[in-house]
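Take this structure first; my questions come after.
Of the protein chains in this complex, all but one are displayed in their positions.
Now for chain A:
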């Protein structure tokens, strides 16, 4: 489930450099993640759901802090799925006053980078077809809309299955290492909105 980033009142004032990104560090982060996700999403996740992700794949979850306050989080997993080693983005939340400034993009990017370095061949997630913000965010990162899932959500809304396929080395002998592909673009402004 994704939190959408529409235009909102009460925007927080900050410089992008003030945001601190931290990898999941332990049980003390869990209540922060839970409260962010619980407040934004209608699905009732039990604590076991969170534990499943952060215990097995702590290196894939990240938190964003501003002045000591947790303002965003991403929770992911990865594993073998039908002969592909695949990453999965389970939850992504940024609180409303902090949206539209690239925090979600940064959180996701860090996680995807970690997945790539861990040997994932692709990354996937589901998003509501109406969630323009999420679709734009992931579209910019190279995800395509692979499938449409009819009435995926209980409110009858369809979902897109989004997929990012990493380049396979043998197809790109002339390209630099995949991690450097990211480095090449680091200087560009990824968030054009």
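Rule of thumb we're sticking to: contacts are C-beta pairs under 8 Å (C-beta built on N, C-alpha and C of every residue); 3 or more make two chains touch, one makes a residue touch a chain; residues count from 1.
We take it that contacts and distances are computed from a predicted model.
Considering only "Auxin-responsive protein", "dihydrolipoyl dehydrogenase", "N-alpha-acetyltransferase 35, NatC auxiliary subunit" or "Phosphatidylinositol glycan anchor biosynthesis class T", the record for the omitted chain gives "N-alpha-acetyltransferase 35, NatC auxiliary subunit", by its UniProt protein name. Residues of chain A in touch with the missing chain: 27, 30, 44, 46, 48-49, 51-52, 55-56, 109, 112, 116, 129, 139-142, 144-151, 154, 156, 158, 160, 163-167, 171-172, 178, 181-182, 185-186, 188, 190.
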